[in-house]
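The other protein chains are all here in position, but one chain of the complex has been omitted.
== chain A ==
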Amino acid sequence: MAEVKLGMKTQVPASVESQKPRSKKAPDFPIVEKQNWLIHLHYIRKDYEACKAVIKEQLQETQGLCEYAIYVQALIFRLEGNIQESLELFQTCAVLSPQCADNLKQVARSLFLLGKHKAATEVYNEAAKLNQKDWEICHNLGVCYTYLKQFNKAQDQLHSALQLNKHDLTYIMLGKIHLLQGDLDKAIEIYKKAVEFSPENTELLTTLGLLYLQLGVYQKAFEHLGNALTYDPANYKAILAAGSMMQTHGDFDVALTKYRVVACAIPESPPLWNNIGMCFFGKKKYVAAISCLKRANYLAPFDWKILYNLGLVHLTMQQYASAFHFLSAAINFQPKMGELYMLLAVALTNLEDIENARRAYVEAVRLDKCNPLVNLNYAVLLYNQGEKKSALAQYQEMEKKVNFLKDNSPLEFDSEMVEMAQKLGAALQVGEALVWTKPVKDPKTKHRTNSGSKSATLQQPLGSIQALGQAMSSAAAYRKILSGAVGAQLPKPPSLPLEPEPEPTVEASPTEASEQKKEK
């Protein structure tokens, strides 16, 4: 039994060979296994042509009864990508040796590779009856149940596989299941155990770092991503994630240095160009930022984050028509994000379309529940339109959100935003003061009231201009932080290769001008 277990860890042909001679050493059939050693030798040397020749010869001599030759031929077919032929040969092996679990495992594996997961689970269950302590069967059953969307069964099988033998693949599969179910905490637990078991696996480290990044635990995320980059300095996903964290902290030059490595290896990566663009934005090189973001948008036209960033940069450059275009496109792809509507409203305000700007703000306030900047900008717009009561209501709503954020997170607010809020508060209170002093009827007090009224009137136009400018300015400034956050969210798009790649190329028709005939 120990010998059988030891055989399980070696290569499949070796394990098969170690079993077959023992069970078939009866002197009645020596001819059947005469060339097995040569087939095995060619196979492990990857000399597939010679291996096929020997297999053909052997099968002719034995009239197709040499199970090992058929088995190896099936393995070679699989390596060449001919899964269907491989499946047929493995089924022949299963007919020749009905009690051998390896043949059933290979049949199930072929069915799995062909995408027939239900049939694969049935065959794996048959194989499990023959060999109950095989971690591979449990693991592969878990994978098949994952494809069939039966996540509970999949988890049970994968946990059984882990109890029998621990492997990275099983941990990765379990983590994927939890992610598919949206259970981030359990996924992190699984990946933690996986990292303890296999500390040098860069894929596990990167995935764990990305998960911590999504939860906002930056310290641990940075640790794990740093470890991943220590073992694999050119890891594409880890570099993007680490770079986005550096962007969040304002280290744009360091992030750009890191991105240079990826730019040489993968020049057509939309998340890369998006992050590079936001680095330039952070360094206030807006034209370079626009170039990089446009390239990212060219390569990934369906990504709303890139369009969001393009709109933000164009707002900063005061190109409001272009900003409106990009933000409108982003809203088409992501219609449930309040910040997009807020930025759209800022663009519309500067395009002097107040009615549509108001509608956009209403939508932004309806969708967004935690961003005080939305209410602040809306209040500024209302104040500039002379609607003090509505502005005051929005201001109070903003104060609620600010207090909520102060209680829940140590996030520090942008100084421009604070200043803008204070100015707006002062302007609104002056209005209140005016209302408060009206009932007094004393002649001496009347004079003071007049004086106060003049002061308020003087403040209003000045505040109006400053308020308008600073509303846009504070929106842009606050976007610096949020743009870092957007950069931080970009580690999700590194999964972009898994999505079907849209046609990135724009086929401009060639300009077909008739050639003039040359005269000699």
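Throughout what follows, a residue touches a chain if its C-beta (ideal position, glycine included) is under 8 Å from a C-beta of that chain, and two chains touch if they have at least 3 such contacts; residues count from 1.
Definition applied: contacts and distances are computed from a predicted model.
With the options "Transcription termination factor 3, mitochondrial", "Tetratricopeptide repeat protein 8", "Actin-related protein" or "Rab proteins geranylgeranyltransferase component A" in hand, the undepicted chain maps to the protein name "Tetratricopeptide repeat protein 8" (source: UniProt). When the full complex is taken into account, the listed residue touching the unshown chain is A:S322, out of A:N131, A:N165, A:S322 or A:N356. Residue A:I83 is the one among A:I83, A:I177 or A:C279 that touches the chain not shown.
Those residues of chain A that touch the chain absent from the view are 12, 78-79, 81-84, 105-106, 109, 112-115, 117, 136, 140, 147, 265-269, 291, 294-295, 297-299, 301-302, 307, 319, 321-322, 325, 328-333, 497-513, 515, 517-520.
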